[in-house]
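What follows is a single structure, and I will ask about it in a moment.
A single protein chain has been removed from this complex, and every other one stays in its place.
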Amino acid sequence: MIRRPDANLLILLAAFPVLWFLPAGLKSYGLYVVSLWLVMSIAAMGLNLTLGYAGLTSLAQGAFLGIGAYATAILTTKAGWPLPAAFLASSGLSFAVGVLLGFPALRVKHHYLAFVTLAFTVVVFLVARNEQWLTGGVFGIANIPRPVLFGSDLGAALPFYRLLLCVTLVLALAMWWLLRSPWGRAFLALRENPLRAASLGIDIRAYTLLAFAIGSAYGGAAGSLYAPLVEFIDPAPFALSASFVLLLTVVAGGAGSFFGPFVGAFFSYMLPELLRATGGWYLIIYAAVVLVIVMISPTGLLGLIERWRDHRSQTRAAAARAAATPTLGAEAGGSESDSLRKGATP
Amino acid sequence: MDQFLQLIVAGLATGAIYALAAIGFTLVWQTSQTINFAQGEFVMLPAILVLVGTHAGLPVWAAFAVASIAFVLLFGFGFKRFLVEPMQRHGVLPLAIATMALSVLVKEAAKNGFSAEAQPFPSLVPDGMLSLWGAALSARDLAIVVVAVVAIVGLQLFITRTRTGRTMQATAQNPTVARILGIPVERMILLTFLINAVLALVASYLVSPVYLAKFSNGESIGLAAFIAAIVGGFNQIRGALAGGFLIGLIDNLTAAYVSSAYRTAVPLVVLVVVILVKPEGLLGRKEERTV
Amino acid sequence: MTHVLEVSGLKKHFGGVKAVDGVSFTVEEGEILGLIGPNGCGKSTLFNCILGQLTPTEGAVRLDGRVITGLYPAQLNRLGVSRTFQLLQVFPNLSVRENLILAGQEHKGTMLRRLFGARDAGLTPDADRMIAFFRLQHLADQKAGGLSYGQQKLLDAAMAFMAGPRLVLLDEPAGGVNLTMLENLKERLRTINRELGATFVVIEHNMDFVMSLCSRVVVMAEGKVLAEGSPAAIRNDPAVIEAYLGH
Partner (left out) sequence: MTIRTLTAAALAATALTASLAATGGTALAADPVKLIDVIELSGPGAPAGTNWKNGVDLAVSEINAKGGILGRPIAVTHYDSQTNPGATRAAVQRAVDEDAYVVLGPIFSGPISASMQITQRAAVPQIVGGEASAFTKQGNPYIFRTSLNQADAMPKLANYLRDEVKAKSVAVVWVNNDFGKGGRDSMIPELQKRGIQVAADIPTESGQADFAADAIKVKNANADAIFVYLNEEESARFLRSARQQGIAKPIVGETTLLGAKVIELAGEAANGVKGHVGLLVDAPKPGFAVFGKKYRDTYGFTSDHNGIKGYTAVYTVKTITERVGKFDREAFAKTLHGARIDVAQEPGILIDTKWLENGDVDRESFLVEVTDGKPVVKATLPMINP
């Protein structure tokens, strides 16, 4: 994806007007489902950064969704904050907690890290359930307001959906920029070969913490939008299983590919709704679909496309290799140089 | 003191179940790098299969026999042959995700195909109390501990005393070297999957009379097995054993003496601290820092 | 006078095994020092101790007179210590140019500037110069994973030079490189040594390569320095011959 950076931007910008106008004909249920897809895509985008790009196995994204949702619910219902302010505060809080949770990631990797983040998720869930004075406990927080922005009420399904769409676009653009920047390159290096990355001066500690914190901030941002979308929250949607589903979402969609989270979230959050008509069987169908996806393409659905592209570029590379074997000698064509001094470039 | 002893026995009984699941989990991880997130469902399913048999009119002993054979075939042999084998070369994460999907699949199939509700399960041990050192202890808890310990000791004897067992252990410790030494690695890997299925079977028949047979029973057991395996170092049968008993004990003691509301978190937090201080696990082998 | 690199009394023990057992030597400005020794003599462990990959049991490493023992690899790199690896360590999913930019980016500006500044951190000209120098022009936009072994080896070396390092530790640069290329590789290394003013320490098994490239050679055996001197002197040292030929 770094090879062809602008394709992602183009798809993103082209999808926006389509998604702006297309669901206008949907009733509130359809809009709710599409809105939920956007919100969960944001959370999955964050996890995709942590897991897909930086290679850190986290089972805490559901907890950050919860942290964001509760922070927003508390700030808007109890403290009377407007949603935009609560949104920034929730994302910032998640970022800060993400930095703290990142410290264990400096010490342990893979399944150990999965375990540490799992414990964190359980603790967050229990705090949300037990500390009734703050979170409403098992009774949750009801009547979470939808926003009024610049004097216009965005409470109805369609305007609120469009607001979500705008926020999603902004966050996706930010992610796109981040991944294209030297940071994105460093995250990738962190995932593929931390040993080599360190030898190139890449501060593993700083980038690990950042990958965790930014991924968590996206989780918090998603939670902050989830709360006014559902207008009621209780601890159940942020239990451990939510983190597992998000992990599944990212991998099935294609970990490490830009649009993977959107595709994965479609499967995890929209497909079940589409399959509602099948009664009790939809979870079976969903699980079977995921199983088939990972078995056919272990790198996720979008990984399939990546692989196809790689295959093509490798064919090209082989041709290029055959055209010129590396000899460092003079016979290799093209603009070459025998000096590294500036200005010595041909 | 009376209460403490009761709690210890109850904790050991819970822990024995976790240990059975965790040992299988560890074996399968060692030989094939499979993180089996469906391990809990493996413990849930045999009991359901038995009930399917009895509901179909089979006598209890026949239901047990049919369910046991079917389960070991499907989730010992079939699991390895049709899920793990094709996916193994793609690395740990895709396979782990596949087992996650499998876990949902098994759970939902048990729910839709059998029942959404818990069902009573025939007990192999009668209820009752035994008086020991002045404390009234549950006979069933003691029986669970005894059966589990017998199973584990049996496994240990198999591994250390028989040729096949030693070969299997060599495979588990280093499949690459084993392959070079001409050990039939694939067969040994299959053996670990079969052992895993049998251990799950034993755990299932032990817990279901108390927990009741239900499609969702695997959730907590699977998680506990995962945690026990990690705490034990992920690569040690003894570690998994210790981890399982430890979690059962901490869980019960927490519920009684610390906080019921934070019961599930306390063992986790304790163990996270252990992991952070000693990243290679309780009985794991230490590796040199590489970054 | 301070040395570029000074290793003094370095020890690394693994349990009872004394992999490195009291090694001392210095590396001077601009020189190419060869580090040789039979397999298992502790060269690689020594490298890893110098580079912060392992923590030495005892002893100190100084860079320009400053103690650097215990620093992380990334910190060392930003102080100008760079390395190549014995086994290939390029990033297969990045293009050749991206690999080089990655190798240089952490030496440019602050974290924040890297986030908001140019995508290539202004390193494309440097990277292209390096690409041209190593004759990889036609592959600049290919993923590194698709390159042949020899090409990846060149890229690996090029990455080590991207940031204009003060000291480069090369771990078997000639390993697996074919004969026709060897001469040219040597020539490239000499040019870099001259033009960048970088100091090299080279671990290598290929004696001819070491003897013709290096100005000075340190021989290790069983965790200790066995001999030290000019290539000619080393070639004729009976102790060295004994160590290599064994019994």
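A, B and C label the chains in the order they appear, each numbered from 1.
Convention: a contact is a pair of C-beta atoms (placed from the backbone, for glycine too) under 8 Å apart; a residue touches a chain by one contact, two chains touch by 3 or more.
If you're wondering where the values come from, they're calculated on a predicted model, not measured in any experiment.
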item: Chains in view touching the one left out; value: A, B
item: Contacting the left-out chain in the complete assembly, out of B:Val92, B:Leu124, B:Ala256 or B:Leu276; value: B:Ala256
item: Touch with the omitted chain, as defined above, among A:Leu101, A:Ile233, A:Val263 or A:Leu301; value: A:Ile233
item: Missing-partner contacts on subunit A, residue numbers; value: 27-30, 32-33, 36, 129-130, 137-140, 142-143, 156-158, 226, 230-234, 236-237, 273, 276, 279-280, 282-283
item: In subunit B, positions touching the absent partner; value: 2-3, 6-7, 10-11, 13-14, 108, 111, 116-120, 127, 129, 136, 138, 140-141, 207, 210-212, 214, 216-217, 219-221, 251-253, 255-256, 260-261, 263-264
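Everything that follows uses one rule, which is that only the chains that are shown with their structure count from here on.
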item: Middle chain, criterion being Cα centroid separation; value: A
item: Leader among chain pairs (count of C-beta contacts); value: A-C
item: Subunit A-subunit C separation of Cα centroids, rounded to whole Å; value: 38
item: Touching two or more other chains - residues of subunit B; value: 290-291
item: Per-residue multi-chain contacts in subunit A, two or more chains; value: 195, 198, 204
item: Residues of subunit A defined as touching subunit C within the complex; value: 2-3, 5, 178, 180-183, 185-186, 188-189, 192-193, 195-206, 310, 313-314, 316-318, 320-321, 323-329, 332-342, 344-346
item: Of all residues in subunit B, those that touch subunit A in their complex; value: 35, 37, 83, 86-87, 90-95, 97-98, 100-102, 104-105, 108-109, 111-112, 223, 226-227, 230, 234, 261-262, 264-265, 268-269, 271-272, 275-276, 279, 290-291
item: Complex contact set, residues of subunit A against subunit B; value: 57, 104, 107-108, 110-112, 115-116, 118-119, 122-123, 126, 129-130, 194-195, 198, 204, 240, 244, 247-248, 251-252, 255, 280-281, 283-284, 286-288, 290-291, 294-295, 298-299
